[in-house]
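All protein chains of the complex are present and in place, except for one that has been dropped.
And now, chain A:
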Amino acid sequence: MSLSPRSRTGIVVLAGGLALAACGGVGSKNATSQGGGSAALTTMGFGLPDEIATTRVDAFKKAHPEVKLTINQGQFDEQAFLSSVASGNPPDVVYLGRDIIGTYAARGAIQSLDDCVARQNIPMSDFYPAAQQQVKFGRKWYGVPEFYTSIILLVNDKAAKEAGVDPASIDTSDWDGLAALAKKMNKVSGGKIQRFGFYPKLPEFLPLWAKANGADLLSPDGKTAHLDDPKVVEALDYANRLLKDQGGWTRLKAFTDTFDYFGDKNPITEDQIGMMLTEQFLVTSMAGTSPDAEITVLPFKDRQGRPVNYAGGNAWVIPKGAKHPDVACQWIKTMTSADTWTAAARARAAKRAQEGKAYPGTFTANAKADQAIFSQVVKPSGHRPYDEATKTILAVQDKGFVVPQSGAASEFRTAWLDAATRVMQGRQDARAALAQAQQEATRAIQAAG
């Protein structure tokens, strides 16, 4: 710290935030009419990084040339969003993670989309059930799902072969065998990890480990936490032991902080990871950056040998106080419809073909769109690992489960994430950490009502 003009008090940090809330906002201030065919739309949390985004945005522009579109590019920022809602000048439509929609719905920061869905005839039943579940709160629609992320096991074939294993035969339902294989794949020298055998993706994939052990973190109605369920404790304990046996969390985290996941020097091609649980988008990205990588993509199986998939993704929501809810609703419909998705997929396929790279497909939350994309657009690329990966990812899509939506979704998530982190850091054992998380979660759920 220094003496620069930071001699403000703690209050000022908050007060400054409140002042920001009072004058902030990213919405279109000069709105001329409420909804209807008014001529402006402001988005938040969405960017235009590639043709998947631009093709769909172009489709909207073509269908609605009268709308003055302002895309505030960048990731969703909770603080900016809430400040804009509190100031009464929110964006018209927001792109954010589906898992915390409950928190915003319960607090009235976003509005129900029941009207929008009815008026625009958005076919919600076309979406995967797990995605539908995430955008529903208190029996009302609060969002329309966009992408659909699936969790798969990504194997670095070189590491598997060195461990004397056929990558295709790896089976995550055998926890003892998995632990032994992780150790075999692991390489540590001079206190430094050279290759991490198996990255179980704690703390963020705790729900998946619990599910694999037959437990859910939260009751289906989102009202009762089950974080102290012995099966959750056992799952966390196991996944944490995997980390311990391979050099420990503190080393692994420092190691993973150096990874360039989405570049051509990603941890698989750099042989820094033996195998890992990951969202499928790492695989689709690798198809672009490392088309010749030797990988195998497998479903993650529970202890009974059934594939399980902790599904997720983003959704479009309309904030409370949005000036152009009708235009926002049209936008949402366009961005998530099967036709637009298919057009975007065609653009991506053409680009990848031109570059001589594989295109494993675009995995949307709209099952109808996926049907069209994978029957009409995605063709075998000749890059066998990616063609096989596409099949595996498609096969696990309907095995998706989510943590049920809750009015305390954000606090609930924090409770279990923090518990897993305390365990990994060796500050608490799994039982104590999850007992504490259970208390925190229960308090938050009660407070949210």
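Everything below uses one rule, namely that contacts are C-beta pairs under 8 Å (C-beta built on N, C-alpha and C of every residue); 3 or more make two chains touch, one makes a residue touch a chain; residues count from 1.
Convention: contacts and distances are computed from a predicted model.
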Which of "Sugar ABC transporter permease", "Fumarate reductase iron-sulfur subunit", "Biopolymer transport protein ExbD" or "Sarcosine oxidase subunit gamma family protein" matches, in UniProt, the chain that is not displayed: "Sugar ABC transporter permease"
Contacting the left-out chain in the complete assembly, out of A:H64, A:R251, A:R346 or A:K368: A:R251
Of A:K320, A:K351, A:K368 or A:R431, the residue in touch with the unshown chain: A:K320
Among A:I71, A:A180 or A:L417, the residue in touch with the chain that has been omitted: A:L417
Interface residues of chain A (partner: the chain not displayed): 1-4, 6-19, 21, 75, 78-79, 82-83, 85-86, 103, 107-109, 191-193, 203-204, 249-251, 253-255, 257-258, 320, 410-411, 414, 417-418, 420-422, 424-425, 427
